[in-house]
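With one protein chain removed, the remaining protein chains of the complex are shown where they sit.
For clarity, chains are labelled A and B in written order, and residue numbers in each chain start from 1.
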Amino acid sequence: MVAVTVVEGVAAPATVEAPTGGQPGRTGGGDRFGLIACAVGVLLVLVLLLAPVLAPSDPTSIVGDARGHPSAAHWFGLDALGRDVLSRTLYGGRETLVIALLSTFFAALVGVPLGMLAGYVGRWPGGVTMRVMDVFLAFPGLLLALVIVTIRGPGTTTVVAAVAVSFAPVFARVLYGATQRVRNQEYVAAARVVGCGPARILARHVFPVILPELIVVLSSAIGWTTLLSATLNFLGFGVRPPAPEWGADLAAGLSHISQAWWISTAPGVAVTLVILLANLVGDHLGGRLTRGGGRRRRPARRDTGDAGVPVAEAVAKAKE
Amino acid sequence: MLAYALRRIVVSVPLLVGVSLLVFLILRLIPGDPAQILLFGANPTPDMVAELRHQLGLDQSAPAQYWLYAQRLVRGDLGYSYVTNSPVMSEIAARLPYTIELALAALGVALVLGFVTGILAGMWPGSVIDRIATVVSVLGLAVPYFWLAQLLVLIFAVRLGWLPALGLGGPTAIVLPALSLGLGFAAIITRLLRSSLIEVYQQPYLLVARAKGMAPSRLLVRHALRNAVGSVVTVIGLQIGNLFAGAVAIEIIFGRPGLGQYLVSSIQQKDIPAIQGVVLFVAVVYIGVNLLVDLAHGVLDPRVRLGWSR
């Protein structure tokens, strides 16, 4: 994920450009993609919001032959029961995206204050908090999510909880590192001297500084929460059968892949698109926000654009 | 180096304790009484339930239960499956080879493809190869592996008939699962290696090395890769966890009786000791792999073992 550049960008903002090392040409390409990605992302959200208007039919009613080919009437074909794949994909996306956004929100709600407090307080309370986060991070995300599924039983709220639990430590990790870096800056010390309490300092002096980094992590996290919630639905731990959802519909398409590839194609493309957009937008924001609005030109760095190297990378960097 | 290794190993001990505690908590946090779950359908008398609770140690305090649990873990005892009544450890052992095979094959795919394309793209940024590699890897990062698996089956098994889609039949059966799981990982390696290499190639010490008369190939192997690979290695370690996690869906898609499939069916059957066992096992393997990776990083880069952050 973008965090490669993010974390480094904040840590070492003033990279000296070696005069002989600069690579000519090729700048701003990433920016253009980023802007397009933002636009497509907005469009996608609009399309999903307007699903009731745009969808040709009800996502759960049977409107034709089972496994009907894509046709003028049913652009993306019909599924194993004869339901319209396009309608299911439009409605299913609402489900997937709501889960992804909610779980990202809850993960940030827990992880961000936790990481900031731990980073600001430091010493043993901060250390212990982060060791606990490390315990959570010692489980691959999906496994942690499956633990939550085990505890709560399947269902949409479970998926939200599961995804949130597996991402909260990631937010804590990244924010911990960012806060630690800001903590020792002069303006924070000055605020302390003036007598500001920790809550006020964190809110007024630390948060605005690390906000860009947070936004970048947030936007990329949406891609990964989308993948994880689709995975849990794919495994059958999410929505109940007739309800449409991308991961669940991908699972439904699996057994018909040899006769009706189109059943899983639309939801597959949709998940891919969302992750792609999240990565590109995150990368774009990473370039904008953490490099001073792109005023400081860093051709070499721009050229290395790190679109979408996953959360693990953010954590790896934050750990250093 | 030895001091660094010891420090690293010591640091992972509390992590292991924490992991075991968390896994232990699964049982405590599940609503309902495990004894009731076990005796479900048997129409148990309160005496039977009490007897079973005693057998399972459920009548003791939580710390005492954890202590018991931890002692058994140290002996390699993961408890008994509610479903089959056999030791979870042997259930895991029976399925592990399939998952290891899948994980290693996927890792192989990821390393070979990731390194080849990452090096080509990193040595010639902006070239045609680089552009293709960039587009493919950005896509590769976005395609969910459980859809990629379906696409590969459709193309290589259904349409072309080159490779089997299901089961364990012969060495070719591993190809599609390994590709499904490994391609995304390869994309990660490609992108990371590319950006590290580009950065390293701009370092003055590479210019100085060239001024010594070194050929590009030696320069790559002796100087550039050695520097670039450090950060990549760390991420490879962290991604190993995702290989195990990804195996869950891939094993189900390709009908491989590995740990992932076992985990999902255990969750469906509420076989709590089995769930705990698999989750704990994977976490411990993951911690172990990352320990090894950290040690490797220490060997590769002396600054790491001295605790210098770059």
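Keep in mind that, in the parts below, contacts are C-beta pairs under 8 Å (C-beta built on N, C-alpha and C of every residue); 3 or more make two chains touch, one makes a residue touch a chain.
Operating definition for what follows: contacts and distances are computed from a predicted model.
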I want to check something: the complex is missing a chain, and I'd like its UniProt protein name from "Oligopeptide/dipeptide ABC transporter, ATPase subunit", "Formate dehydrogenase alpha subunit", "Phosphate transport system permease protein" or "YqhG family protein".
"Oligopeptide/dipeptide ABC transporter, ATPase subunit"
Which is it among B:64, B:132, B:208 or B:292 that touches the chain not included here?
B:208
For the chain not shown, which residue from B:227, B:242, B:261 or B:276 touches it across the whole complex?
B:227
Could you list which residues of chain B touch the chain missing from the display?
203-215, 222-223, 226-227, 230, 300-303, 306, 308
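In this text, only the chains that are shown with their structure count from here on.
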Between chain B and chain A, distance of the C-alpha-averaged centres to the nearest whole Å
20
What residues of chain A sit close enough to touch chain B in their complex?
4, 18, 20-21, 23, 25-26, 131-132, 134-136, 138-143, 146-147, 149-151, 223, 227, 230-231, 234-237, 247, 250-251, 253-254, 257-258, 261, 264, 267-268, 271-273, 275-276, 279-280, 300, 303-310, 312-313, 315-316, 320
What residues on chain B touch chain A, complex-wise?
14-15, 18-19, 21-23, 26, 29-31, 125-126, 134, 138-139, 141-144, 146-147, 150-151, 153-154, 158, 188, 191-192, 194-195, 198-199, 202-204, 207, 231, 234-235, 238-239, 241-242, 244-246, 248-249, 252-253, 263-264, 267-268, 270, 272, 275, 279, 282-283, 286-287, 309-310
